[in-house]
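The complex appears here without one of its protein chains, the remainder shown in place.
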Amino acid sequence: MTVIHRRRLARLVATAFVLVFAAAFAYPALLTLITSLKSENAVIDTPLALPTHVTLTAYATTWRVLNFGNLLENSLFYATAGAAIGFVIAVYPAYAFSRFRFVGARAIFILLLTTLMLPQQTALIPLYHALTWLGLLNTRLGLVIIHGAWGMPLQLLVLTGFLTNQPREVEEAARVDGATDLQVLRHIVLPLAAPAMVVGFLLNFIGIWKEFIFAVTFLNSDSLYPLTIGILKFTANQYFASFTLPAAAVVISQLPLIALFLLASRWLVSGIYTGAFK
Amino acid sequence: MQVGLSREPVLHAAEEGDRRRPLWKQLEEIRRHRLVFGFGIVLPLAVYLVFVGYPISYTFYLSFQQWNGFSNVVKFVGLANYRHLINDSNFWLSFSNTVKWIIGTLFFTDVLAFILAVVLRSKSIYFGAVLRAFFFLPVTMSLIAIGLMFSFILTPAFGGVGLIAQALGFPRGPDLLGQPATALYTLIGVFGWSYLGIPLVLFDAGLTQIPEELNEAARLEGATPLQQLRFVTLPMLRPTFVVVTVLAVLEAIRTFDLVYAMTGGGPGHSSDTLGYYMWIQSFDERHFGYGAAISTVMLLLSSLFAMVYVRRAGRAALEGGG
Partner (left out) sequence: MKGHLAHFHRKARPGQLSRRELIRRASITGLSVAAATPSLSRVADAATTENKGAQASPTGAVTISLLDRSTSPKYDSYAKWLVDTFNHQHQGSIHVALNMIPDADYHQKVSLVLKGDNPPDVFFSWEGGWAKFMVDSGFSAPLDEYYQKYQWPHKLNAAALQLATFGGHQWFVPFYMAASVVWYNIDLFQKYNLEVPKTWPQLTHVAEVLKSHGVAPFLLADQLQWEAQFLWTAYFVNKYGVQAYEDLLAHKIAWTDPRVVDTFAEMKRMATKGWFLNGINSMDFDSTAIIFWKRQQAAMWYQGSFILAKFLSPDDKLLYPVDWFPFPQIGSMEASIEMFAENTWMINKKSAHKAQAAELLDFLISREAQARMVDEVGPFPANRFVTLTSLPPMVQRLGSTIAEHHGYTWMHVDHALGPAIAHPFLVELQGVLAGTVTPEAAAKRTEEAAKATGAGGQ
């Protein structure tokens, strides 16, 4: 065998190995999909096996009964707007902390990080009061602002970590040329930090999408509920007996996240290079 | 080439780690970069104060009271809640469980996720991107969905583990979630499984930032892949490690959803964690003051960690590499 063939074989073997591990790893997640495609009886008889007859009735029923279109819209809105707000609030501090030294920098950084230390449950009552006072209870805006405020430290952490690792030569050159802070930020720093921005936004988005405690506490109307609340009627319920319907509900809820992840991955892969400033 | 603005070497000062510049010079800097400081410090602080600062002070205040959440009577009890906390064996059990949770999680995030990220990005396998999606899949599942699925899989009689055991000749599989000895570790495993995708994605993004030239240079100098890892990859990824570790530890300290969805702290109290115990005390048994005291302890723990860790390892993050 030539050297190239041997290398290719080694790669194939390694890939197969990791593939098996990955399939086993993802199996519990895939089990939801499998369950959603079976009939109820098939699930009870063979919970873990692949479906012999694939059926989509669970999806049709779920979509109709739970008014899924509305739920999806709401989740999409909260996650996008919330992560966007989080990003906007996080990007300047990330820049400031990574580029400037000033008294109290570390203290303020940690202070902002305390958001990540506070259990969500603790904040329910005071935030309920805060929203009532602001008149934003049971509104989309209220929930989105809270998500933005709580998502900010995550994005801040990710962005700061990346920004401080960036070489500064281009920036310095730009400053020498007379660029203002804003210009440096927009044209040089952020573009190079694209991977971090994408990842930060993605993580924040996912966090808001999966979140339900804030949603259920600060919203009252059915029409405003996101997916996680809407599907509670199906998942984990002693008054209800179905396996396929909760599974279908969960799969539909997961799809946008998977799509987003794939999109973000392609972004990251499609040529983030670091040789811009040779 | 001085054009207009004076070139006070702000960035150079940062790299030299010189923080002892006289205050007036720092204020001068702030004034000159006021847009950045305005949006960068004042705005987030304002948002923080309303939505985070207020809850934190409220919690702190509540920890000195006795309140059942419904009545209008909120009774001041001084340090009684904290005294109870010290004598509460269930609290200390939750505490030690949380410590185990942290350690277990760190294995998944700082070791497993890192190795996976490197392997999936390396040239030694095909389809790295697709495989990465597989590992990311659990992250997209909500905790309730995870609870549902693992209810199936971990059932000793017909669950996946059970089937494997039966294939090996045992009458049934181990009752992982139902035995006090294993319940907590099973939960930690499930949590690590569901969380792994996040550090994976972070490491992955960090890896894409490493200039190919560095690896090239190392290879040309005769470095083995392992040495490349040690001398090129790891140092460049240090800020990412800091981010990953901070996120993982903070998440582990306040972990609640999984315990809520899968075991309810059981059997008995064996899988109670601080985050869950606090929830039960406040919203279930209606001892809001006591729950607030537990929250305060959790906050102190987290801040302690953040201050110590970010101070030492964070030096790499805040003061930059490159």
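Letters A and B mark the chains in the order given here, with residues in each chain numbered from 1 onward.
Throughout what follows, contacts are C-beta pairs under 8 Å (C-beta built on N, C-alpha and C of every residue); 3 or more make two chains touch, one makes a residue touch a chain.
Quick caveat, the model's predicted, so the values are computed rather than measured.
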item	value
Residue touching the undisplayed chain, where the options are B:F51, B:F152 or B:F256	B:F152
Hidden partner chain, residues of chain A it touches	44-45, 47, 65-66, 80-81, 84-85, 87-88, 124-125, 128, 132, 137-141, 144, 170, 173-174, 176-177, 179, 186-188, 190-192, 194, 197, 213, 216-217, 220-224, 229, 232-234, 236-241, 243, 270-271, 276-277
Chain not shown, touching residues in chain B	1, 68-72, 148, 151-152, 154-158, 172, 175-180, 183, 262-270, 280, 283-287
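Note that only the chains that are shown with their structure count from here on.
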item	value
Chain A-chain B separation of Cα centroids, rounded to whole Å	15
List of chain B residues in touch with chain A within their complex	1, 3-5, 7, 10-11, 13-15, 17-19, 21, 23, 26, 29-30, 33, 35-37, 39-41, 43-45, 47-48, 50-52, 54-56, 58-59, 119-120, 123-127, 129, 131-150, 152-153, 158-160, 163, 193, 198, 201-202, 204-206, 208-213, 236, 239-240, 242-243, 246-247, 250-251, 253-254, 256, 261, 275, 278-279, 282-283, 288, 291-292, 295, 298-299, 302-303, 306-307, 310-311, 314, 317-322
Residue numbers on chain A that touch chain B, as the complex places them	10-12, 14-15, 18-19, 22-23, 25-32, 35, 47-48, 89-90, 92-93, 95-103, 105-106, 108-123, 125-127, 130, 145-146, 148-150, 152, 154, 156-158, 160-162, 164-168, 171-172, 175-178, 180-182, 185, 195-196, 198-199, 202-203, 206, 210, 212, 228, 231-232, 235-236, 246-247, 250, 253-254, 257-258, 261-262, 265-266, 268-269, 272, 274-275
